[in-house]
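Quick one: the structure is below, questions incoming.
Here the complex is missing one protein chain, while the rest keep their positions.
And now, subunit A:
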Amino acid sequence: MNSSNNDSCSNSTSTNNSIGGRDLGLYFLDQARLCSAAAPSAMDEAEAEEAPTELNTINSSGGFLVVSTDKLSVKYTSVNLHGHDVGAVQANRPAPFKRLLYYFEMYVKDAGVKGQVSIGFTSESFKMRRQPGWEANSCGYHGDDGLLYRGGAKGEPFGPTYATGDVVGGGINYASQEFFFTKNGAVVGTVYKDMKGPLFPTVAVHSQNEEVHVNFGQKPFDFDLKTFEAQERLKQQATIEKISLPPNVSYEIVRSYLLHYGYEDTLNSLYMAGKSTVPPVSMNQENGFDEQDLLYALSQRKTLRQLIRNGEIDAAFSRLHEWYPQIVQDDKSATCFLLHCQKFIELVRVGKLEEAVKYGRIELSKYFSLARFEELVQDCVALLAYERPMESFAGYLLEDSQREVVADMVNAMILSTNPNVKDLQGCLHSYLERLLRQLTACCLERRSLNGDQGEGFHLHRALNSTMKANS
């Protein structure tokens, strides 16, 4: 029995609608809230990293060097006497690492008396009076001898020397876990990166009159980083393409997607087309999905989706009462709640504000006292306050995506009424969605095993970068 202020959902209706007492529809309530302004995109937050923009004047070895006022160049002011009066400067932030590559450049304005300029990466605790590479947890490519130093007095042969007028770059490839260095637009070499932790882009000057300018991306690089990045991605792509998949597996996944969400017309088109391809598509029954469950109530789900996408909520309600009364029986369920909200939203959309108010009084007022519905119902009602509700903070409710959530919810609820359904969770997520979740989670896990370095997989980003490439 439920008291009126018990906000947990009712189990008294058909148990088909609940997983362990939890209303299946609640999942969609969360989906609806995902788009609201109050919900920060957790993914974006986790991925946001600040990049170096200028040189750090606070911890640099003052006394031996001077940094320009724009903090983008440094000059050696002392007379080089020994190995502990190097003028090394780090960037103001460590290299961001949730990406494929990081890169920065240094232009040698003046190689001074001895040409002992260098570029590299150092850890936070680096002794700023030493050349990058001369201490543990640092690496540096030195201009005077062209050697690479990574923790020790002895360098390894690496690349050409460089001096006045040269542009050298230092980069980190998180996929291959390597440092790479360039000179005048060409890669001179790579070396394995076994340094862990935040790494600061570092430049150093060591003899009289030496001066270098740094570029953290505020102007175009000398080196064609974009092409280099594309080539690295191609390498990854090549590894991926070597993997063989059962034929037609994509076709079957798409088919199951269309079945799951009730896109009947598309499904039929695809089926007909599949029969006339060369060779005709034949489906492999062993791929682990049982069509029968997904064929359940296909036509009806299609009809309901169309009605909801068109905003015809009354018609949707009446069909549901006719075909699946158990879904709309409990007024306190998430299903009824979201449908009522959508009806309200549709009235606001066409400007029928008086009718909306009336409807709200009859149907929405009961939800104000239920904690889990409170936020959304408040947002709905707030729409009334604006002349241009679309532009308000609650404007997300007027978008197509909101109708989509309701349509998907009704779809899942109908699927759950199938007496043969074995797994209620399966009603919520199509196979494609499950695969995508698995992929995203695996990529994140792999990255975390890699010290959280490198790219994760985000469907949204992947789609948008393809779109950009195609436009």
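In this text, a residue touches a chain if its C-beta (ideal position, glycine included) is under 8 Å from a C-beta of that chain, and two chains touch if they have at least 3 such contacts; residues count from 1.
Assume contacts and distances are computed from a predicted model.
Chemist: With one chain of the assembly withheld, which option in "G protein gamma domain-containing protein", "CTLH domain-containing protein", "AP complex subunit beta" or "Oil body-associated protein 2B-like" matches that chain's UniProt protein name?
Modeler: The correct option from "G protein gamma domain-containing protein", "CTLH domain-containing protein", "AP complex subunit beta" or "Oil body-associated protein 2B-like" is "CTLH domain-containing protein", the UniProt name of the unshown chain.
Chemist: Out of A:Asp265, A:Glu355, A:Glu374 or A:Asp452, point to the residue that touches the absent chain in the complete complex.
Modeler: Once the missing chain is taken into account, the touching residue is A:Asp265.
Chemist: May I ask which residue of A:Thr53, A:Ser318 or A:Ser401 touches the chain that does not appear here?
Modeler: Of all options in A:Thr53, A:Ser318 or A:Ser401, contact with the hidden chain holds for A:Ser401.
Chemist: For the chain left out of this view, which of A:Lys196, A:His321 or A:His460 touches it?
Modeler: A:His460
Chemist: Which residue numbers on subunit A touch the omitted chain?
Modeler: Here the touching residues of subunit A are 34, 41-43, 237, 239-241, 243, 245, 249-251, 253-254, 257-258, 263-266, 268-270, 272-273, 277-279, 302, 305-306, 309, 400-401, 404-405, 408, 430, 432-446, 449, 457, 459-460, 462-463, 466-467, 469-471.
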